[in-house]
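Just passing along the structure, written as structure tokens.
Every protein chain but one is kept in place in this view of the complex.
Then we have chain A:
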């Protein structure tokens, strides 16, 4: 079962139940959005800027002949949006002037999650099935899902964690990176990394924070041995409190950090491990 219309107030939930939609393949999913739009004439179609949303929405937009707006961080009006460009070094206010639907992917860290209470249950939205009899299946067999490989982890999800502990190239090895993981464990935090740490094989790439990785905005972001390249800053500059630990006092990371410690992280992390309170 996949929910495709999931609005804030749950006015209606549509269910499209088909084997063709069993995997997150762009071809049938974009076709489904196209089909639902033709029947429902929505003014807006929105997904999150996840790898799923970014894969599907532009394809659906092309089928509907409209320009989508990627990675919206603020909705200023029904057709007026703010989005970061140049790795977050500029903010662009853009107006959609085309025909319906106006299509957006939104940066989820920029919008608060509405609280779900048990009291709201009686107002649960009606659920209806999408009529798939006109679902065009001409081109859908051209792609096949093979497999998904993921890193098993018990730590909180990087995208939604309250605290993120990140390490860079200065950790020097996958073995040393375990120090970061230990600290994260102590604080109940998610682990992040720079591209340099990923490319060096210290951690898998789904931990990468930055323009080309995950965008995070936790309450506390701690950067260890991270110089602070603009591509990395693009992924974490909206964090509430940023702590940087680096032995180079001139590292650009200190320009965005609220608290900085200059020193050897191999001495400072064990000390932090000892002195930081346990949080689970």
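The working rule: contacts are C-beta pairs under 8 Å (C-beta built on N, C-alpha and C of every residue); 3 or more make two chains touch, one makes a residue touch a chain; residues count from 1.
Heads up, the rule we're going with is that contacts and distances are computed from a predicted model.
Visitor: So which of "Electron transfer flavoprotein subunit beta", "Probable cytosolic iron-sulfur protein assembly protein Ciao1", "NADH dehydrogenase subunit 4L" or "Protein AE7-like 2" is the UniProt name of the chain that got left out?
Guide: "Electron transfer flavoprotein subunit beta"
Visitor: Determine which one of A:106, A:187 or A:203 touches the chain that has been left out.
Guide: A:187
Visitor: Pick from A:52, A:111, A:135 or A:266: which residue touches the chain that isn't shown?
Guide: Of the listed residues, the one touching the omitted chain is A:52.
Visitor: Considering the whole complex, not just the chains shown, which residues of chain A touch the missing one?
Guide: Contact residues on chain A toward the absent chain are 24-27, 30, 50-52, 54-63, 65-71, 80, 83-99, 138-139, 141-151, 159, 163, 187, 195, 198-199, 204-206, 211-212, 214, 219-220, 230-231, 237, 240-243, 249, 254, 256-262, 268, 271-272, 275-277, 279.
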